[in-house]
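The complex appears here minus one protein chain, its other protein chains still in place.
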Amino acid sequence: MSLELLIMFAFGGAFLTYLAGKISSKLRDIFALLCSVALVVIVSSLYKVETTITLYNGFFGMPLSMRLNPMAWFFAIAIVSSSALVVLYSMSYMKHRERTDYYYFMLLLINAAMLAIVLSGDLVSFFISWEIMSWSTFLLISYNRNAALPAGIKYIVMSLIGSMCMLVGIISIYTAFDTITISEIVQHMATATAGYKLFLLIIFSITFGIKNAVVPLHTWLPDAYAESPSPFSAVLSGMLTRMGIFGFLLIMFVMVGAENSLHMGRGFFSYHNILAWLGAITIVIPTFIAMLQNDAKKLLAWHGIGQGGYMIVGIAFGTSLGLAGGIFHTLNHAIYIILLFLSVGAIEYSTNGLRDLNSLGGLFKKMPIAFLGGLLGICGLIGIPLTNGFVSKWLIYKTLILGKAPFLAFATLLGTWGTILSVYKFLHNLYLGQLPQEHQNIKKTPLAMQIPIVILSLTILVFGILPGLPLKSINAMIVSFGFTPLTVSIWGISSETGTLNMINIFSILLVVVAIFWLIFQAARKSTAVDQYDNYAAGAAIPKDKYNYTVEFYAPFYRMATPYLRDIFDMLYQKIARFTEFACDNIRKIYTGYVSDYIIYIILFLALLISAQLKWSVF
Amino acid sequence: MRKCIGIILLIIIAWGILTSLQTMPFGVSRAKVANHYINNGKDETGAANIVTSVVINYRAFDTLGEVTVLFLSAIGLGAVLATIKTREKRDTEKASLILSTGCRFLFPPIILFGAYIFIHGHLTPGGGFQGGAIIASAFLLMYLGCHGEKRLNDRCSTFSESLGGLAFVIIGLIGLAVGTHYFLNNFMPLGKFNTLLSAGVIPIIYIAIGFKVGAELSKIIDLLMEES
Amino acid sequence: MIVIVTFLIVAMLAAAVSAYFFRDLLNAVIASCMVSLIAAVMFILLHAPDVAMAEASIGAALVTTVFVIAIRRTTRYEK
Partner (left out) sequence: MNEMSILDPVLLIAIPLGLAFLIPLLGLVSKKIVRWIPVVGFLFNGIVALLILPHVLKQPIIVKIGGFVPPFGINLYAGSVGMLLASLIAITGFLVSIYAVKYITKGAEQKYHILFLLLLTGATGVVLTGDIFNLFVFFEILCISSYALVAYLGTRSGLEASIKYLIQGSIGSSFLLIGIGLLYGQFGTLNMADLARQIVDYTEPSVFVSMVFMITGLGIEAAIFPLNAWLPDAHSSAPSSVSAVLSGIAIEVGLYAVIRVLFTIFAVSNFFIFFMVLGVLTVLIGEMSAFAQKNIKRMLAYSSIGQIGLIVFAFSISTQLGVAGGLFQMVSHTLGKALLFLCAGYMIFRTGSMEISSLEGIGKKMPITALCFTIGTFSIVGLPPFTGFASKFMIIRAALANGELLLQILIGLVLVGTIIEGAYFFKIIQTIYFKGAHKTDNREEAPVTALIPMLILVSFIIVIGMFPNIIDKVLQPAASELLDQVKYIGSVLG
């Protein structure tokens, strides 16, 4: 019962929020918040519950069902809690924007659709929810107008390509096995040929690869992230994109089954190995492209792609450790990237929409909470110990080293170095350095925006120090895939070559930090001066030159730009232009002259007649 | 070039039609449906004119459709012409006295002839369509010969075309309501063969059609004449 | 009888062909009117008087008038 209630609550809440907005905006805000909090409560009350319910048989007599299992619960709780935080954040962020009813409606609808995706027990309801999610996302990406419009089109076209692939896959499964219920498909899959399984894996991988932005299919993401409203960018990067990971888990380990999907092909040219390599490429290239970005959100967006690569590498490697790492990284990534987008959003809110890294700086004092969020966020992103990103990255490195994959391991490390370089720029150009004059009197960050940032920051630390909390339920998920369980304690995880125990690291670090702090306190001699109170060779520095963070990586930029172009995006643009050209020419078949049209008609008739009478084709 | 292609294509089509036609022996009765009409038409419908029995009884539904097509073309023409307002007065020469008198003299007999044709539709060749067309040609004569003097009465033509069509449909519906419950059933007594009051509903329908067709065709002429 | 029929057919064909070749559209209309008229006669010879009646009144009279009206509203000569 509670599952139906959950879904009804999610979808109904979205519609009612819209209606409430017609009455008063205050009522709507409260209602939206209540809805999303209620969803968190309901989902968390369903912990360790495993049920299956049939919604109805209305769709061509196919039973559309919902099922709850460890995997679904894990993703569901992540979805609802992140969306609750985002809704809370939006209450202030979106206050003075137009069409807020619509915004909340779409936000909650996307949330409900994602919930329906992870809870769906059959492929048709999976597809339906997937598509609802896709089109509502499109509607929300376009929300910011202007530059957001092409981004939206790019997103929806790629998304449609993915959906069509998935639809073909689903229907072929239905024709092959005569069922759409996932649990039944699993049983039937044993009878399928290896070729068919490979077909399924590939065709679903296209869909999920597009959604998760695996490298050749990633081009929709940077624009979409950058141009959406910031709270929605957070949802987009945190959970929505990661529905791709959910999909990969579903197709690889649930439907096709681990023992099949990990033995598809031979040697290097096996399915999961190629996927892992794609993941590695996804880590390296976007991370370095991120370094070149001057738009805070675009920078984060490219990191979003790159981090997706870690997850892919983890789950494609296909050991319990790797899987745990991949899944955990999905959660961790969600937490810190939402945090980062929310803090960038806070800056955007305060500076009236500025997010250009070159024109900001020194906001540390003005917006301490946002700075905290940004700092902890990038710590998580890099994977500094004591933050959650460290644990999942550690798991992935460990997997790759244990799995004797030095190149992949090197790629992941390379990605981390790139991350460090680029997020330093991010942190520095936003919060550190000099505060430009025009930002001296920026708006204060409202409380509703601060609370989510604080909560997420704390979560990063909690999961970093106590990784066992989420790893337990991840472990349950891995077991349900048929892998050997990990030995997880609340402080960490042990594997055959070494144990990760965060409490040790925590205490060591605590001591080190305390010592350093004392040293710094004792040795502090610097004095604070105003930013214009500095001179070079006796002359004041021109004002426009004072911000030394402008063009932070200029030499690197000059060196790397030719190699770091997004060739896939260029290729797709070319295809799109060609299609447009072709469309324009096809149209010219309809010349506008009746005599031509009559020739067509007569030609058609004459062709058919002669085909039959002369050659008896039919 | 284009013409050549067109001709070649048309030749291919003609070839197709010819091969089809070769399979039909000319003049030999193969149609069993037609045989049925010839053999049983008299008894089943009571009409002396077999063509009429087919048109108004066996295939009355088609006739209803055709009447509608005619109705449509008049209405459609009216609808299109109503939107184009480019009326310009042209100088027209008045017809000579002899011509106009002759036309006026001929008008009643032609009308009468048309009426005769459709009233006797079930007995002699012709019927509602032909009668209506003849009536319309009488109006045409008036338009040509006595320019602008006598115009079709709009209200009158509307009445006759509407009532004609309605009568057809209502007779059909009465057939559905009474007797054997078939639409357009010949529910009235067939009467004595080969007399004016025979063949059940056929004469009534034919009169309705005659009025309707006459009114519609005249209206089309009226519309076009008025415009020019 | 056969002579009459042959004559009618030849005349009909001639009228049809000349309707195609006339540059003066009014002439073409009259020629096509002749086709209809001869067709009506042919129908009578083929014992189909009702069809003949329809052909004479509609094909020969009404259609011709409609064409003439159309010509009057547009141009008389084919370009």
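We just call them A, B and C in the order they show up, numbering each chain from 1.
We adopt the following convention: a contact is a pair of C-beta atoms (placed from the backbone, for glycine too) under 8 Å apart; a residue touches a chain by one contact, two chains touch by 3 or more.
Not measured: the values here are computed from a predicted model.
S.K.: Just list which of the chains on display the missing one touches.
M.R.: Visible chains that the missing one touches: A, B.
S.K.: Which candidate, B:73, B:100, B:124 or B:194, sits in contact with the chain we can't see?
M.R.: B:73
S.K.: Out of B:145, B:175 or B:214, which touches the unshown chain?
M.R.: Checking the options B:145, B:175 or B:214, the one contacting the hidden chain is B:175.
S.K.: Which listed residue (A:34, A:53, A:161 or A:281) would be found touching the missing chain in the intact complex?
M.R.: A:161
S.K.: Spell out the interface residues on subunit A facing the chain that's missing from view.
M.R.: 56-61, 98, 124, 127-128, 131-132, 134-135, 138-139, 142-143, 145, 148-149, 152-153, 156-157, 160-161, 164, 167-168, 171-172, 174-175, 579-580, 582-584, 586-587, 589-590, 594, 596-598, 600-601, 603-605, 608-609, 612-613, 616-618
S.K.: Tell me, which residues in subunit B touch the chain that this view leaves out?
M.R.: On the subunit B side, contact with the omitted chain comes from 16-17, 19-24, 30-34, 36-37, 44, 57-62, 64-66, 68-69, 71-73, 75-80, 82-84, 155, 158-159, 161-166, 168-170, 172-173, 175-176, 180-186.
Just so we're on the same page, only the chains that are shown with their structure count from here on.
S.K.: Averaging over Cα atoms per chain, report the distance between subunit B and subunit C in Å.
M.R.: The answer is 20 Å.
S.K.: Please compute the C-alpha centroid of subunit A, do the same for subunit B, then give the distance between them in whole Å.
M.R.: From the centre of subunit A to the centre of subunit B is 73 Å.
S.K.: Can you name the residues of subunit B that touch subunit C in the complex?
M.R.: 49, 51, 117, 125-127, 129-130, 133-134, 136-137, 140, 144, 217, 220-221, 224-225, 227-228
S.K.: Where on subunit C is subunit B touching in the complex?
M.R.: It comes out as residues 48-50, 53-54, 57-58, 61-62, 65-66, 69, 72-73.
S.K.: Which of the residues in subunit B end up touching subunit A in this complex?
M.R.: Within the complex, subunit B contacts subunit A at residues 2, 5-6, 8-10, 12-13, 15-16, 19.
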